[in-house]
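Note that one protein chain of the assembly has been removed; the remaining protein chains are unaltered in position.
Naming follows writing order (A, B, C and D), and every chain is counted from residue 1.
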Amino acid sequence: MYFPDPISKILSNYDSESPGVKTNLSRLLMHGKLAGTGKVIILPIDQGFEHGPGRAFSSNPAAYDPYFFYDIGIEAGFSAYAAPLGLLEAGAGKYAGQIPLILKMNSGNSVSKSGGAPDQAITASIEDALRLGCIGIGFTIYPGSDACHGMLEELKTLCAQAKACGLIVVVWSYARGNLSKAGETALDTIAYGAHIAALMGATIIKVKLPTDYLENELAKTEYIKNNVPKDSLADRVTHIKQACFNGKRMVVFSGGEAKDTQGIYEEAKAIIKGGGNGSIIGRNVFQRPRLQAIQMLEELIKIYTQGENN
Amino acid sequence: MYFPDPISKILSNYDSESPGVKTNLSRLLMHGKLAGTGKVIILPIDQGFEHGPGRAFSSNPAAYDPYFFYDIGIEAGFSAYAAPLGLLEAGAGKYAGQIPLILKMNSGNSVSKSGGAPDQAITASIEDALRLGCIGIGFTIYPGSDACHGMLEELKTLCAQAKACGLIVVVWSYARGNLSKAGETALDTIAYGAHIAALMGATIIKVKLPTDYLENELAKTEYIKNNVPKDSLADRVTHIKQACFNGKRMVVFSGGEAKDTQGIYEEAKAIIKGGGNGSIIGRNVFQRPRLQAIQMLEELIKIYTQGENN
Amino acid sequence: MYFPDPISKILSNYDSESPGVKTNLSRLLMHGKLAGTGKVIILPIDQGFEHGPGRAFSSNPAAYDPYFFYDIGIEAGFSAYAAPLGLLEAGAGKYAGQIPLILKMNSGNSVSKSGGAPDQAITASIEDALRLGCIGIGFTIYPGSDACHGMLEELKTLCAQAKACGLIVVVWSYARGNLSKAGETALDTIAYGAHIAALMGATIIKVKLPTDYLENELAKTEYIKNNVPKDSLADRVTHIKQACFNGKRMVVFSGGEAKDTQGIYEEAKAIIKGGGNGSIIGRNVFQRPRLQAIQMLEELIKIYTQGENN
Amino acid sequence: MYFPDPISKILSNYDSESPGVKTNLSRLLMHGKLAGTGKVIILPIDQGFEHGPGRAFSSNPAAYDPYFFYDIGIEAGFSAYAAPLGLLEAGAGKYAGQIPLILKMNSGNSVSKSGGAPDQAITASIEDALRLGCIGIGFTIYPGSDACHGMLEELKTLCAQAKACGLIVVVWSYARGNLSKAGETALDTIAYGAHIAALMGATIIKVKLPTDYLENELAKTEYIKNNVPKDSLADRVTHIKQACFNGKRMVVFSGGEAKDTQGIYEEAKAIIKGGGNGSIIGRNVFQRPRLQAIQMLEELIKIYTQGENN
Partner (left out) sequence: MYFPDPISKILSNYDSESPGVKTNLSRLLMHGKLAGTGKVIILPIDQGFEHGPGRAFSSNPAAYDPYFFYDIGIEAGFSAYAAPLGLLEAGAGKYAGQIPLILKMNSGNSVSKSGGAPDQAITASIEDALRLGCIGIGFTIYPGSDACHGMLEELKTLCAQAKACGLIVVVWSYARGNLSKAGETALDTIAYGAHIAALMGATIIKVKLPTDYLENELAKTEYIKNNVPKDSLADRVTHIKQACFNGKRMVVFSGGEAKDTQGIYEEAKAIIKGGGNGSIIGRNVFQRPRLQAIQMLEELIKIYTQGENN
């Protein structure tokens, strides 16, 4: 089977990468219900680490079970499943080969939140990713944090190790620290964070959907002077893709807090229209009854499949 | 000899682990008076490190002798004996092969307690564990401490090294630091700490028995909204098991300060009823006259052997 | 083809270096429109990292595309193109061999700017430079910063690794930290920073053009007592070359903020007259319409080609 | 020659150690005038590092010469000579094989004493110990210091390296930091520090002679409740031995400041009576005229040789 056009086009943007990295990237792009479309939908589960199990899972106790995520990931046709070491490991043997896995390499937790700079602990290694059969690794950076330099240096090392083993690198770029609350999702901030991830060598960049707010005064001047379009969500998605090597890097957007399905669909349509590569969606999946979640995911996949005509 | 059902069932929860790790886990599960029941009782001796020898042992001077712990561990039929390097080493040659050993890799001490964040020093290596014939390692983390990220990163490294050598990993997860005193044993805190240990890849998780207090406001809202059962100790043990991959990870509970035997038996019954995997019991053993300790352990084993019918 | 005289003379100043380093240095000196003149003009792109993509590129959106820099670098006849990992990587496969590449090893960003000492994060490795076919690495030091010792130790390690692989080392020496604003470009400061770079083993030193201000009181006394010429920009360029082993090390000067073409030409003439080895010019290239940029570069190359007769 | 009984008995307490470690321990126990008695007397010279050469040696200028310590060590029949790298090295070639050597791995100095936590610098490596033909290493820990965790981690690493090479490990355990002045030599403190050294895997533990003061309130309660004998110095030595695995680890006591010979003899008699393994004696040797020192040492050896009958 030769790859369909959207996949070949995406792979051609990564022509400095080794065949191993391209192979694993193609595994992501050719898996699940969006296979061959150039769009992806990824299931990320780190809310237990971030917020604690009771807060994350007590509304849907089925989610305490690691098999639940494998089952919903496979059944709903996700492109990949991303989680910390222990959670992946708990089902990696049983479900081996049935869904592409991304090992989240660092994690934060809210029980240890202190007055220091936002940071995460490294909780897994490249050897773990290989041992569990993963196609890639995930890593969070916090542009804006005083700990950012250290996080970038950790990413540099892990990114080089991962690529040397043919693994793809997904960077969660979430600005926080020396920023206003609104500034964390400002258009210039999200663009800056996404650009840093691209410069670090990320294969895929994961960011939040930006608002039309502008945080940095010097950036604001340029955005206004040069009339950067930013009124619609699709405009802003376009700008983020632009900030990622003029669209040459894949960008997926996270859903954030649980919300109504209509909101999720509207966001997906804007992502498609702006040229984004898909969604990474966790709480909106498992904090809903399973049947509702499956239906919502089917609708989402329909939107992404129909592409920009939608 | 094929393994009895409870052991096969537990081992099946670890099917991503190497045969070496499963072998050492089965050694723990098939040793001592609880062999084959799926329950374990572990003898942990680190009170000399934590509190000093005079405070820990002067009420029972026999306990100054490292052979004492080997002897009581073997005679009373414990599943395993866990201690810091020097203490294990002092009898590892003489008692080689007679009781499974767990090398405690990090230790705190109260003479050096300062104003800094709660932390422990790493006091042994994987090579030591292998050299002494251990089945696994023990490691303490302090969720809630400002030093927690560093402890998680140490655990990540030691856990990977241990598993690569077929050793099991027992994580002592004791929340402290940015918490109220009551919050250290709150249901949500203990569940969070246990979940973090599971996410880090722990084979067995050791926590304190939780109270029905809830520490974190955001967690509390979810617990109440979703009616998480928490009135009886057995309910709370059930929740902790749930937080450990829906029961797919072994959880043992520590006894804490010396107390009357009746209290110990009641706790054991609640652990059994809630689906816990047993006790880790130190001071309640050696801070009592030897004969009393042996009798108490026999009763405890009877309770665990009779299981949930008790 | 034997090398023309200016090249042989420069290479003779590096006679302690390995043939590999000399080979890569000659590749820089023999490439582009200034090939064989002993002068170089380098295209450095790290403004996206330093200032964010919107602020850097929205005035010329073509510059969001990594191919843009390869194209203008090749078309305008630059001697080399220098950028961080991701940006080089995005075109290194497609344009392999068509322009000498310098991998920038560390980067700062303004979103994470905090109250700490000026510093940069290491964002690439020597293996990356080799993998991408680079002729050398770039590294920024901040003499005057409290983080300077750490940066020098990082440079020491990377410099040794690079030379062991035959790569040249370009040091960006930008004084900041315990200095007045005017002091950052003072003659004595720039000379000191350039000298430190030379002492660290830099193959090529990149500094800002100095003013005639003197920052340090003890240095000022010596400059005045010994009548160090400093009135014209050419005089000051001469002094900087002197501070770099009496001219035995190559020194290139950075253009700084975008300015009018006449200013750029005047600076180039002073660099030539003072014995400098050329320009490193980024914003003045890509923050101008492409045609204007190409014309400006042609004029610049004409100035450098005509040399000191200009 | 088979070993006499006291030596065989001591070696049997170290049966988890490799033949190499037991061999070097036997070399210590079978050398000098106390050979075969199970008692040892060690010459430690680090006062030049700790206090400076003028303060340490100007009362006996012969002691400026490194050969002086080798000569007195051999002539007086010491069991071993312990010193920092440079001092051992200065005579290790000339006197090779004539007295067992212990390389002191870390050292403090009073010229650099600052407001920080008590700590020492690592000043030698295991390779140095092997290169100089040593039988073991020495390492100081400061229980009670905020730097204690770091020192324990350094000891962990060096101890493992040393044992892997068959070297014995002598730990100087000197409590200081978060303690009252009297508390540094309190019975509970010294016992705690000695116990920590044993838990870390020390072959031989070196502590100061304890007073009958009790520092820690929680410990004090237990000592009083359990009637721990502590009135005579011999009682206290007995308790310290008890704290070292019920006597299964060798413990030597340091003499401290120069004092009259009668005081030294009384201490030695108490050490013998309490079951201690000997003295480590420096300033009382070299800060006295050579002839007096030799006579004092002869008397001391007589006391140790006569053992508990004295």
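Assume a contact is a pair of C-beta atoms (placed from the backbone, for glycine too) under 8 Å apart; a residue touches a chain by one contact, two chains touch by 3 or more.
Please read all numbers here as calculations on a predicted model, not as lab measurements.
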{"item": "Partners of the unshown chain among those that are drawn", "value": "C, D"}
{"item": "Option touching the unshown chain, where D:A90, D:A164, D:A234 or D:I294 are the choices", "value": "D:A90"}
{"item": "Omitted-chain contact residue, chosen from D:A124, D:A186 or D:M200", "value": "D:A124"}
{"item": "Among D:H51, D:R176 or D:R290, the residue in touch with the chain that has been omitted", "value": "D:H51"}
{"item": "Among C:F3, C:Y223 or C:Y265, the residue in touch with the chain that has been omitted", "value": "C:Y223"}
{"item": "For chain C, the residues touching the chain missing from this view", "value": "13, 15-17, 117, 143-146, 148-150, 152-153, 156-157, 160, 164, 175, 177-179, 187-189, 191-193, 195-196, 198-202, 216, 218-219, 222-223, 225-226, 228, 239, 242-243, 245-246, 248-249"}
{"item": "Residues of chain D (touch criterion as defined above) contacting the omitted chain", "value": "48-49, 51-55, 58-59, 61, 64-66, 84-87, 89-94, 107, 109-114, 116, 119-125, 127-128, 132"}
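Please note the rule applied: only the chains that are shown with their structure count from here on.
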{"item": "Minimum number of chain-to-chain touching steps separating chain A from chain C", "value": "1"}
{"item": "Chain of greatest Cα-centre distance to chain A", "value": "D"}
{"item": "Angle (degrees, nearest 5) of the CA superposition of chain A onto chain B", "value": "70"}
{"item": "Chain centre separation (chain B, chain D; CA means) in Å", "value": "36"}
{"item": "Interchain centroid distance [CA atoms averaged], chain A/chain D, Å", "value": "59"}
{"item": "Junction residues of chain D - those touching two or more other chains", "value": "none"}
{"item": "Contact pairs between chains, per stated definition", "value": "A-B, A-C, B-D"}
